[in-house]
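Here the structure comes first, spelled out in structure tokens, and everything after it is commentary.
One chain of protein is taken out of this complex; the other chains stay put.
Residue numbering begins at 1 within each chain, and the chains themselves are lettered A and B in the order written.
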Amino acid sequence: MRCFFRMCDLATGGLTEIHDLTDEIINYIAESKIKNGHLLIQPMHTTVGIYLNEAEPLLLKDFERELDARVPFSNDYLHDDIDKRLDCPPDEPINCHSHLKSVFFSNPSLSLVVFGGKLQLGRYQKILMAEFDGPCPRKHKTRRRYVVSIIGA
Amino acid sequence: MRCFFRMCDLATGGLTEIHDLTDEIINYIAESKIKNGHLLIQPMHTTVGIYLNEAEPLLLKDFERELDARVPFSNDYLHDDIDKRLDCPPDEPINCHSHLKSVFFSNPSLSLVVFGGKLQLGRYQKILMAEFDGPCPRKHKTRRRYVVSIIGA
Partner (left out) sequence: MRCFFRMCDLATGGLTEIHDLTDEIINYIAESKIKNGHLLIQPMHTTVGIYLNEAEPLLLKDFERELDARVPFSNDYLHDDIDKRLDCPPDEPINCHSHLKSVFFSNPSLSLVVFGGKLQLGRYQKILMAEFDGPCPRKHKTRRRYVVSIIGA
């Protein structure tokens, strides 16, 4: 049995933006030398998302628009009443909407099949990671980590 | 370590419809001879869904109704403005709603536990695959592929 592990990171810029990780992930399979097994991608954050869908540019804009429509930025969320929370750093962001997008409209991790040394993906399937809580006042990049693990033979 | 892999397909008819794959999947576990491990089912399409829930017929109708209510067929989606997309085939369907159902209201794949040669399922749990983008004008069947992989010992 073989195990491959990699801690990866991604620099994100916008408040809500979606990145295509497919090519990078395919490279890890070659590097792992695992022919048959399961690949698992797990973001290490509570305000990002991971998806498997098409990366057509207008569709990605629809995804962002629909997320924002379904989860308004501000909605009297309890989590955003910073004064009521204990142990909050002074620069704590207003980001309940980002958690809600992640928890209700994304996946905690993404499991995919590797067979014959190839990631099993349909013609239009791409691995997409979404930033839901980008930098404010949006001047800088945010570093987001995710782990890639492949186990198999 | 053992690895089992099967490329499967399902013929779907309606625009939105849900199929119970449980019995078929249980058969693959016997065939795999794997006693303890992880089973992974991954659809190969971006406009289908996979779920684990009860297959009570009225509940399945509720699922379909709720999906349609949450994601209207047409809503000025950018992805459906076919003229603005590059490399679009002439018969490209209007299916942004199908992608949205898949990406926000379904799962990219389904991981389940195998122990003692048995798929671990609760009394009411069934493996359900949903078609979100069935044929229009709905005369023909659509073939949908999914892979089943089991790794373990």
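Note that a residue touches a chain if its C-beta (ideal position, glycine included) is under 8 Å from a C-beta of that chain, and two chains touch if they have at least 3 such contacts.
No experiment lies behind these values; they were computed from the predicted model shown.
**Student:** Based on the whole complex, identify which of A:36, A:111, A:125 or A:142 touches the chain you can't see.
**Tutor:** Answering carefully, the residue with contact to the hidden chain is A:111.
**Student:** On subunit A, what residues meet the omitted chain?
**Tutor:** The missing chain touches subunit A at positions 1, 3, 5, 38, 40, 42-46, 77-79, 81, 84-85, 96, 99-100, 102-104, 107-109, 111, 145, 147, 149, 151.
**Student:** Please output the residues of subunit B touching the missing chain, sorted low to high.
**Tutor:** Within subunit B, the residues that touch the unshown chain are 1, 36-38, 51-54, 56, 58-59, 61-63, 65-67, 70, 105, 107, 110-113, 115, 120-125, 151-153.
Following the convention adopted for this analysis, only the chains that are shown with their structure count from here on.
**Student:** Let me have the rounded angstrom distance from the C-alpha centre of subunit A over to the C-alpha centre of subunit B, please.
**Tutor:** Each chain reduced to its C-alpha mean, subunit A and subunit B end up 21 Å apart.
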